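With one protein chain withheld, the remaining protein chains of the complex are depicted in position.
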Amino acid sequence: MSEPSDPKRGQSLWQGRFGDAPAEELLDFTESLSFDRRLAADDLAGSRAHVDMLARVGLITEEERAVVAAALARVEAEIDAGTFTFLPLDEDIHTAVERRVTELAGPAGAKLHTGRSRNDQVALDLRLYVRREGRVMAGRLCDLMQVLLRRAAEAHAADVYLPGYTHMQRAQPVMLAHHLLAHFWALSRDVDRLADALDRADVSPLGAGALAGSTLPLDPGSVAADLGFARPFENSLDAVSDRDFVAELLFVCALCQVHLSRLGEEVVLWATEEFGFLKLADAYSTGSSMLPQKKNPDIAELVRGKAGRLIGHLTGFLATLKGLPLSYNRDLQEDKEPLFDTLDTLALAGTAMAGLLDTATFDYERMRAAADTPSSAAADLAEDLVRGGMPFREAHALIGKLVRESVERGIPLDELIMTEPKLGPDALAALEPGASVRRRTSPGGAGTASVAAQMEAARARLADQEGRLAKGA
Amino acid sequence: MSEPSDPKRGQSLWQGRFGDAPAEELLDFTESLSFDRRLAADDLAGSRAHVDMLARVGLITEEERAVVAAALARVEAEIDAGTFTFLPLDEDIHTAVERRVTELAGPAGAKLHTGRSRNDQVALDLRLYVRREGRVMAGRLCDLMQVLLRRAAEAHAADVYLPGYTHMQRAQPVMLAHHLLAHFWALSRDVDRLADALDRADVSPLGAGALAGSTLPLDPGSVAADLGFARPFENSLDAVSDRDFVAELLFVCALCQVHLSRLGEEVVLWATEEFGFLKLADAYSTGSSMLPQKKNPDIAELVRGKAGRLIGHLTGFLATLKGLPLSYNRDLQEDKEPLFDTLDTLALAGTAMAGLLDTATFDYERMRAAADTPSSAAADLAEDLVRGGMPFREAHALIGKLVRESVERGIPLDELIMTEPKLGPDALAALEPGASVRRRTSPGGAGTASVAAQMEAARARLADQEGRLAKGA
Amino acid sequence: MSEPSDPKRGQSLWQGRFGDAPAEELLDFTESLSFDRRLAADDLAGSRAHVDMLARVGLITEEERAVVAAALARVEAEIDAGTFTFLPLDEDIHTAVERRVTELAGPAGAKLHTGRSRNDQVALDLRLYVRREGRVMAGRLCDLMQVLLRRAAEAHAADVYLPGYTHMQRAQPVMLAHHLLAHFWALSRDVDRLADALDRADVSPLGAGALAGSTLPLDPGSVAADLGFARPFENSLDAVSDRDFVAELLFVCALCQVHLSRLGEEVVLWATEEFGFLKLADAYSTGSSMLPQKKNPDIAELVRGKAGRLIGHLTGFLATLKGLPLSYNRDLQEDKEPLFDTLDTLALAGTAMAGLLDTATFDYERMRAAADTPSSAAADLAEDLVRGGMPFREAHALIGKLVRESVERGIPLDELIMTEPKLGPDALAALEPGASVRRRTSPGGAGTASVAAQMEAARARLADQEGRLAKGA
Partner (left out) sequence: MSEPSDPKRGQSLWQGRFGDAPAEELLDFTESLSFDRRLAADDLAGSRAHVDMLARVGLITEEERAVVAAALARVEAEIDAGTFTFLPLDEDIHTAVERRVTELAGPAGAKLHTGRSRNDQVALDLRLYVRREGRVMAGRLCDLMQVLLRRAAEAHAADVYLPGYTHMQRAQPVMLAHHLLAHFWALSRDVDRLADALDRADVSPLGAGALAGSTLPLDPGSVAADLGFARPFENSLDAVSDRDFVAELLFVCALCQVHLSRLGEEVVLWATEEFGFLKLADAYSTGSSMLPQKKNPDIAELVRGKAGRLIGHLTGFLATLKGLPLSYNRDLQEDKEPLFDTLDTLALAGTAMAGLLDTATFDYERMRAAADTPSSAAADLAEDLVRGGMPFREAHALIGKLVRESVERGIPLDELIMTEPKLGPDALAALEPGASVRRRTSPGGAGTASVAAQMEAARARLADQEGRLAKGA
């Protein structure tokens, strides 16, 4: 006998063929309502577009369309008001909505799922969600870029430089604006990748049915247009089993979080007593439950740590996809949780970092002092020798030898420089405070003038990207 | 001025040193209460042991101890009853508990955190959780092994065999019990690894403080004993920053879920029309919202797909740990969510698979028919030739040639076998139904007799493992 | 004393500052020559462009330029001929080339590295490599798409259909061409992503120096133009530490290999005795060392298995990048091996799958027979009822009930269909061989006519993509 329909439990959409009710273990293990209910708005939008199409092609009457549309509106109101009652057999948001629509609209409601499967429906809902939330997240990244630009402009106006590092060893002085903009450009590539990913995701899968389309006169193109998609699917098997857009989003966000982790690492470093380049605002730091004096850069640490989380979501989802035959397999349900968590995490991380950077205080004096050391000018001295005709490799060896002597014999490097006949006292100009960034004029380089030009390019890039995202909206 | 203490918001444990209240973005991004509240029972157990120790070493009086213990009991009751009120500044469960204890116990409550930091406290709570939930999960795996054993015994009693596969091509017949036991042994290694991991995790970190221990006369050894740990920590820096036990659990569970995914893949395959070896009970299958005839093995698919999820959790957490300097860094907060989700997922997966296998119907006749084909005996024929003195490589080539001829000329293999002078009509004995598994007698092999012995070994192993886990409890 | 220069050992580029020679453990652990020598051609191309620029801006004379260019040509010839001698202290290809150029060109050779660091040099070489090999790989993917198209056209001409599957259960018949094209579209997205990634990688980093540019009058824009790059770097810190292009390539290839793994899984399935849809050519299968009858789809299995490998390369590299402060850190040396192996693996996998698919034999009859079963038409029957006015959910339940009855009472489904008053004998038309694909006419669907249109779209897409890649070349 078929599963008895119990109004208190609801019923699954597919009970006709089944003799026994689902086991509790099955329901516990396979349910997705606990996380896919955040697709409710998307599910309702998709259903509205679907019934409009059904009416257009004559599969339902205008009256039926109106009745279902009213029921959908009522469901939306109930969900928004928190009065919607989910039943035990509402295994997902799609079942819950269809069940309620049918309760409200009777036989017309039972026509809602005509020519549709949860396979194309869930793919649609997730693409709608991605379109919506992807743009929100891109906006957060643009806000963070804006903060970087603002702090860079401020630092450039104050003519601040600090040591640039390779291998975390002081290498050559760079303008602080240059350093901040390095992070800006990385984020700008992220926004670019995100926009590309959103474009590629801009496909409506509705009309693919369970996997094969339909014998009914469905019109997927008009649904796509109605919902504002760039185009409908090309192949129904692909439409229900393609999760490239999820994988691509997970990658783009994971790489972006990796970029934030690099920025986070620097905030942590700069906020140490040892570096002392940065002081965090109290409102963006935390303390210790045991050590009264502590002031900790937790936001920066979590931004760094959560890069692991997002790498994990990407990895895990690719592993889930691996080896799946066509077309829809239930494994694909594993797309939603990593995606939701990834978008949430990155949006929160971007906002928290923007706040942190917006309110932090840079210690300009300490930065300059750390940069104005003789050894920071070693490469400049070698370049001076090159300008005088000495082959670079020879100049490098000569300066290297002076540095070694300075270390081994404990003599200040500038003394040795002055007494080196090939350099002579003029070389001291290279060691003057700020000389290194004033003299470094190659395009794209760390020097004062180059960075001013770069700042203009950065402003233009951000304006372009905000424009592209706005157009997509 | 310091953050004003607002009874409606609560206050952070560290507000003394801070001039401004935490920003909303900071609270949103760094809070862990939404997931660490499931550590409440562990936190309370740890606090009880801590105050008992404080009293033992004279840092609080017996009266104070009793007052705090009563407050802890009250907190536990409130949490169990769902009446505990969390406040906005309760950033984690530890803060919430201490805040409430102090409300209830006054100055004695303000002594609860003496000689303790959240750094050692959270490490303790998580180890208590792991000990508790790790055993529960191991029990679920043992239950699944029990089901495999039962189905294997049943199949062996019915003398069922099916094709064994390599490269998913039929290779040689194997007893169904042998096949089911192959999965049993993999799970048995998982339980073994889990028990090892739980042993290694059996260390109490309380007393390590923030990172360095204390000037107070704490007694970590007695706390460890009190809480039933095998030993206290050796090094306080290590105690607060060691998350090996989390990583090891994540690995053990990920590999176990990979094992389940292999079993899940086979359930999916066997339930196809094409294989037809298995029919799922209605209660452990699902249907389609669009295709009325469908009966789908969703549990097996999700078990397979969730292997990706657990691989992701492991990967992500290792990436989070990578490159962290000593000692505690806030990145470590990322330990809890992947661990909780991993333990939950694997426990649910184990239970769901146990139910599925317990209720599924094997199609013995179809299995036997698929195994009783002449080509399945090809290796046995080659071994017959070997027994007659022919070098194996030559025998392999001779039989291979017959198979090729059979395919190319469309002649049944058994006809060719009978007419091959080096084999002759006696060879047909090797082709009789079931001959292959009756004749395969090497230890550990797929034949009837070997498998009977193996079944005994499996029973003994499971009993041992259940015993080891029970002792740990 | 400085490391003595030994012509048999060579010397590191940086020995000036160092008192002791590098330890063997350091050389063994840090060397990259064993894998970066495949960048030799790119390194030489970059060096040629660099010295041309040095001459243009007057940092070297035209005579010096010519001498160095001749030495570079000689090095190229030696490497091509396999006569180039690498010395123990040639820690990487860049050191080896500069060392040899200096041997050949004397003081002019010692000017080669003027205004350049290995940091910008290695970034340049790797981008040149990616541009070159990325296009080769895209070409391989296009070849595979071409094979899929050809086999699809052939199958469509023969009017072949097979069961479409969801949850690996037979769901609805689909044209074989439709199924093959589903894989085509996935690959087409991969090629699209690859082209985007190559565009984004099309930046010349030369002129960024170690991290900060130079005080010399370098001209990065002209070098970029000379080497055919779309643009030079914007920010020198970013230029030497940006490995986004590697991460993006690793992702694009990993996802593509995941797509191939899905195709591989189907080849494995279809080649089983149980499915029997596909026979592999002998030249594209392997046998067993023990079982004479075996014919195994090893290519398809390795294509599937190697998806794990590429997921691992992506994951590992993202973990390596995580948390690195600016700018260049030696960790970045870990970019090359995963990238090289990923490009190699995917190119080989694409070629092997193209060969396998090109030579495999589809069993059209077996496919059709598997699709022509009454239950495959269940959804079509429900849609017939819908056309007659019955609400879909009711139609679904009615057909579901018939299926259940057929299973439970062992009565063939078509018998039950004929006797169901709401369906009647006319329903049998839906069960005729091939009816399902003939009647399925919705756009993008699995039916005969829809697929013909889709094939045209696929041809146009491939032509576009080949055009885009050719233009890039």
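The first chain written gets the first letter, and so on, giving A, B and C; residue counts start at 1 in each chain.
We adopt the following convention: contacts are C-beta pairs under 8 Å (C-beta built on N, C-alpha and C of every residue); 3 or more make two chains touch, one makes a residue touch a chain.
Not measured: the values here are computed from a predicted model.
Interface note for the absent chain: among C:A105, C:A210, C:C253 or C:L343, the touching residue is C:A210. Considering B:G139, B:G221, B:G276 or B:G434, the position touching the chain not shown turns out to be B:G221 (whole complex).
Although one chain is not drawn, the whole complex shows that of B:R127, B:R304 or B:K336 it is B:R304 that touches it.
Only one residue in the set B:A55, B:A254 or B:L302 touches the chain that does not appear here, and it is B:A254.
The missing chain, though absent from the display, is touched by one residue of C:A77, C:A281 or C:I411; that residue is C:A281. Residue-level contact of chain C with the missing chain is found at 12-23, 25-26, 28-30, 94-95, 113, 116-119, 209-210, 281-296, 298-299, 301-302, 304-322, 329-334, 337-338, 348-349, 351-352, 355.
Mapped onto chain A, the footprint of the missing chain covers residues 166-172, 268-269, 271-275, 287-298, 301, 315, 318-319, 322-323, 370, 375-376, 378-379, 382, 395-400, 402-403.
Keep this in mind: only the chains that are shown with their structure count from here on.
Because chain A and chain C carry the same sequence, their contact can be compared by residue number, and over half of the numbers here are used by both.
Rounded to whole angstrom, the centroid-to-centroid distance between chain A and chain B, based on C-alpha atoms, equals 31 Å. Contact with two or more other chains is made by residues 13-19, 113, 119, 209-210, 304, 307-308, 311, 314-315, 318-319, 321-322, 329-330 of chain A.
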